[in-house]
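== chain A ==
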Amino acid sequence: MRFFDASCRLGRPAAFGEGMPWQTDEILEIMARCHIDGALAYHIVAREGETQDGNELLLREIAQIPQLQPQWCALPATYDEFLHADALRDAMKENGVRTLRIAPKSFAHSARPYAMKELMGFAAECRVPVFFDYGEAPCDELYEICHDYPDVSFVITNTAYALNRWLGPVLDACGNLYLGTGNYVPHRGLETFCKYYAADRLVFNTNLPTGSATAAVSLVCFADISKEEKELIAHGNIERLLGEVRL
Partner candidate 1 sequence: MDFRELVYGQKPFEGVFVFDVHGHIGFEQGSQLGPNDGESMVHTMDRMGVDGICVSFSPGIRGAWKRGNDQTKDTCKRLPGRVFGYAVPNPFHAECDLTPYFEEDLGFRGVKIHGNIQGETPENDPRYAHAFELANRLKLPVLFHAWMPYEVDRAADVASRYPDLNVIIGHGGLTFARDRAVAACKRYDNVFCDTAISSAPDGSIEWLVDKVGVEKVLYGSDMSFFDCIHTLGKLALAKLSDTDKEKILGLNAKKIFDL
Partner candidate 2 sequence: MNWEQYIFEGKPFEGIYIFDVHGHVGAHKPFQLGGYDADSVAKTCRRMNVDGVVVSSLPALASDWKWGNEEVAASVDAYPGLIWGYASPNPFYEDCDITPYLDLPGFVGVKIHGDMQGSTPVNDPRYFPTYEVANERGLPVLFHAWLSAEVRAAADVARRYPNTKIILGHSGMTARDTALEVARTCDNIFIDTAISSTYDNAIEVLVDKVGADRVVYGSDICFFDCIHTMGKIALARISDTDKEKIFGLNARGLFSL
């Protein structure tokens, strides 16, 4: 069983628990240990403040690392603090970037169309999957963001175990929501999900380095679901989503 990690993080954290494998070579060692062939990685500098500089720093850091593909953080181009749609398309095309990560709460901007129309319009037009941590648009906000941009595929990560009563209704109402499996740990979580929805809406990721990759792969490997479903989750679905990107 081979895996592709749809979302992990590189870069020096401001604070971390002793032993956290944040350094890139530590992350690569764990990926190897966990049979993870490749990963979409975003950079902590881009996620914690200097979005454009962080995105460029990411490109330099992974230039010589074939397993790691860039995932750019993004936010609305308010006062031109970030690339507008056309410039973003060209830059992503040039650097092989096929996914974006937003963080409306952390970046303190609205996720409503009046604020994110340009960015989400671009993502819809180019079929670019958009990732965000569940905490960035929790509860009813999750429905609103999926509902406001029906043509954008959203992948939520870092979900933990307490969200099924919120997640179910949004999965029912919106076909464009995908769930990152890293740290989605309800008891029999994956098999219940596959029973009520479908494996093709589950995307394997680790949330390295804050999340555990060994736990994430075990969740898929030992899940009480079919081999085909495991393959879709492990790499099939993300490969399909990335295949649909038209820059």
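Observations on the structure shown:
What we mean here is this: a contact is a pair of C-beta atoms (placed from the backbone, for glycine too) under 8 Å apart; a residue touches a chain by one contact, two chains touch by 3 or more; residues count from 1.
How these were chosen: all candidates are chains of the complex that A comes from, given by their letters.
Keep in mind the model is a prediction, meaning the values are calculated, not measured.
One candidate among 1 or 2 touches chain A in this complex; it is 2, while the rest do not.
Interface of chain A with candidate 2 (complex): residues 1, 16-21, 30, 33-35, 158, 160-165, 183, 185-189, 192, 207-219, 221-224, 230.
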